[in-house]
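For reference, the structure discussed in these notes is given below.
Here the complex is missing one protein chain, while the rest keep their positions.
Read from first to last, the chains carry the letters A, B and C; within each, the first residue is number 1.
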Amino acid sequence: MTRSKTERYLFIAGVVVALFFGPMAVSNAMHIMEGYLPLGYCVLWGAVCVPFFIAGLFSIKRTVTQHRKTLILLVMMGAYVFVLSALKIPSVTGSSSHPTGTGLGAVLFGPASMCVIGVIVLLFQALLLAHGGLTTLGANTFSMAIAGPFLAYGVFLVCKKLHAPKSLGIFLAACLGDLFTYCITAVQLAMAHPSPVGGFTASLAEFMGIFAVTQIPLAVIEGLVAVVVMKALESY
Amino acid sequence: MERKRTIVRAEDLHYTYEDGTQALKGLDLTVQKGEKVAVMGANGSGKSTFFLHLNGILKPQKGRILIDETPIDYSRKGLLQVRKKVGIVFQNPEDQLFSASVRQEISFGILNLGVSEKEAEEKVDRVIEELGITPFAHKPTHFLSGGEKKRVSIADILVMEPELMILDEPAATLDPKHARMIDGIVDQLSGKGITVLLSTHDAERALIWADRVVLFDDGKVIGQGHPEDIFRSEELLRQTNLEKPAVLRIFDTLCEEGILDHKLRPPRRVEELMGYIREKGIKQL
Amino acid sequence: MERKRTIVRAEDLHYTYEDGTQALKGLDLTVQKGEKVAVMGANGSGKSTFFLHLNGILKPQKGRILIDETPIDYSRKGLLQVRKKVGIVFQNPEDQLFSASVRQEISFGILNLGVSEKEAEEKVDRVIEELGITPFAHKPTHFLSGGEKKRVSIADILVMEPELMILDEPAATLDPKHARMIDGIVDQLSGKGITVLLSTHDAERALIWADRVVLFDDGKVIGQGHPEDIFRSEELLRQTNLEKPAVLRIFDTLCEEGILDHKLRPPRRVEELMGYIREKGIKQL
């Protein structure tokens, strides 16, 4: 490992860091549990993810044939994202939250290839930590590995365009990516389990209301951690 | 004329990890203030688990630990107290260093003690000076060589001015030059009156340095005493897979052959043995 | 009666990393088939960089390397050829083991050589047997101890049946029991006729094991020869910060004092020295 290589990675990492925590949602509670969605919805969300997944596979294959080493970098990124998700992040209440950070490296490798990594990480979360599940893999992939990262990336770019301070951009990207992931999760749950009284909208409002209590403070803390990591990486 | 104070007293420690590994099985150990203790034993014999008990990172499932003659108080405040007194330098600096800059790294612990920025800065500068870190103090930590990282990781702890310093295999993986440099730093620590507890696989080094050698096996202390005595006990050496240091082996042979006198104090260094031989040579003349 | 074949001939190697570190500055070295060579030198003296040149991971910016008397061909095919002959066991098994399953891990290299699954399976099983991996072959790599990981990382390469095996500090960080186990495996390798090139900081071990010690300093070879000779050269020892092994120091003193004869072959092991002393004792009777 030569030094200048490290420096190059670190430089890229500084840029990427926004995405780091972009979709980084989130606690255990953010993963939809095994068995929680009816089979029809499992298939639906799975199907929605398939094009992203296939595009990602092709994109990885393309880069890997040119630079074999990219595969190993993707691997480290995947392992890193998993480790993030397995760690407890410090929080006020003492309850734990698990940043998932599946969007990590979306800039480096393209959002599509990060979708592939995201699926693998979510699968490992289901199989090794029992977070999420096999039948709900599609729904979780969509909210955490597709929707969240894309939004975080968007927010980061917008902030950059507006010449907002970098740390604000990162904070917002991380925080909003987190919140967006949970909104999508709430939509997924409300669609599957509409209220008998008010239907989908009533149910959505309820799911959002309940998650808001637990997720907003966590989203803020995770945003802060993202800023600290970025600052630390920049000074490396 | 005051009686030596006990800094660590561990009584009947038991610890089993979540996965069922029994790491400590009734460990007793006492360390006096100012002592130089070498802890030896195979990997997996419980050394690292024991160290993590001494500053309350792990809590024994049975037994208790007294630091400075008071049992560890596992409340948040009590733990801060203990960690201020007991510092651990980990074996692999990669597991310890996390800051981008050397100064930032060294200041982490001292600032957490609640010391003012100004005071912290002074102490950090002093430690950087003392451990010879100045030439690379401005470099980012991840560009440092192994030996340099090791020195920074010692500075990390030393700056907090602990009363007891624990070093987990400080010289492993270093080349001879850096290993000797670290040995020098360790000697410096004891010179300052800091109690040093050090784990090592290097019997030759333990023989030279330690006041006392403690042998760990299977989560217990199976023997302790002066290094010369420990390393001449065939029984203990076999049990812990240690090799008798060359100096002692040769000394014992020379005694058996009648070239040296049995009653001589067993030598700790090659120089001592050579001194005996030279003396003998002069007598022969 | 055939003349010994040269397996490695490195001529005037120069290599500078992208960041400007000059790692090799005109290095020359020749290794004969079947030799046991210990490469010693400070960290950063170019040992690892040199090793990576021997199987074409790095390409010298000046100079050339001949493996089996043909210059390395840096085409895809040529590199496969070289890597089949030259295996490297990296210092840190964590950097080498990529699979959670021990059998999968060991089968990787041999299957890359284009061998049939069946043959690969046989060879993997044989190596697992030979290196005593059987008791933990069913465990995932992440539950193995350091010594076990090391054995697997050696098996990784051994299964490819290289002609030259390079081991980068194979016994560093291991406890005495496992270090001795690895020493045993290394002896086994030379016993099979594999040429072994090994880097180490342990002079005592090099003295016992090596046919030849090569001293690296600042990207060059500054001395090589029989270990007894190298370790008795005060000049070379000082330059490389190595300490003279205790056996030799004591032997030299005994010679100076006239207790042993100057003309004796310098001993490599404590046992040899003790043998000399005992013989002398008998003569005294």
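Methods note: a contact is a pair of C-beta atoms (placed from the backbone, for glycine too) under 8 Å apart; a residue touches a chain by one contact, two chains touch by 3 or more.
The rule we apply is simple: contacts and distances are computed from a predicted model.
Engineer: Pick from "DhaKLM operon coactivator DhaQ", "Dihydroorotate dehydrogenase", "Cobalt ECF transporter T component CbiQ" or "Na+/H+ antiporter subunit G" the UniProt protein name of the chain that isn't shown here.
Structural biologist: Options "DhaKLM operon coactivator DhaQ", "Dihydroorotate dehydrogenase", "Cobalt ECF transporter T component CbiQ" or "Na+/H+ antiporter subunit G" considered; the missing chain's recorded name is "Cobalt ECF transporter T component CbiQ".
Engineer: Would you mind listing the shown chains in contact with the chain that isn't displayed?
Structural biologist: A, B, C
Engineer: Of B:L97, B:A179, B:I194 or B:V214, which one is in contact with the hidden chain?
Structural biologist: Touches the omitted chain: B:L97.
Engineer: Looking at the whole complex, which of B:G109, B:G147, B:P176 or B:P245 touches the chain that is not displayed?
Structural biologist: In the complete complex, the chain left out is touched by residue B:G109.
Engineer: State which residues belonging to chain A touch the missing partner chain.
Structural biologist: The missing chain touches chain A at positions 1, 5-6, 9-10, 13, 28-29, 31, 33-39, 42, 57, 60-61, 64-65, 68-69, 71-80, 82-84, 86-87, 89-92, 116-117, 120-121, 123-124, 126-130, 133-135, 189, 193, 195-198, 202-203, 205-207, 209-210, 214, 221, 224-225, 227-229, 231-233, 236.
Engineer: Could you list which residues of chain C touch the chain missing from the display?
Structural biologist: 52, 55, 57, 80, 83-84, 87-88, 90, 92, 94-101, 103-105, 107-109, 111-113, 117, 120-121, 124, 139-143, 156-157, 160
Engineer: Residues of chain B in contact with the chain that isn't shown?
Structural biologist: 18-19, 52, 55, 57, 76, 80, 83-84, 87-88, 90, 92, 94-100, 108-109, 112-113, 142, 156-157, 160
Everything below uses one rule, namely that only the chains that are shown with their structure count from here on.
Engineer: Taking each chain's centre as the mean of its CA atoms, how far is chain A from chain C in angstrom?
Structural biologist: That pair's centroid distance is 46 Å.
Engineer: Can you give the whole-Å distance between the Cα centres of chain B and chain C?
Structural biologist: Roughly 30 Å separates the two chain centres.
Engineer: Going through chain A residue by residue, note those that touch at least 2 other chains and give them in order.
Structural biologist: 3
Engineer: Going by the contact rule set out above, which residues of chain B touch chain C in the complex?
Structural biologist: 41-44, 91, 145-147, 169, 172-180, 201, 204, 240-243, 245-247, 249-250, 253-254, 257-259, 270, 273-274, 277-278, 280-281, 284
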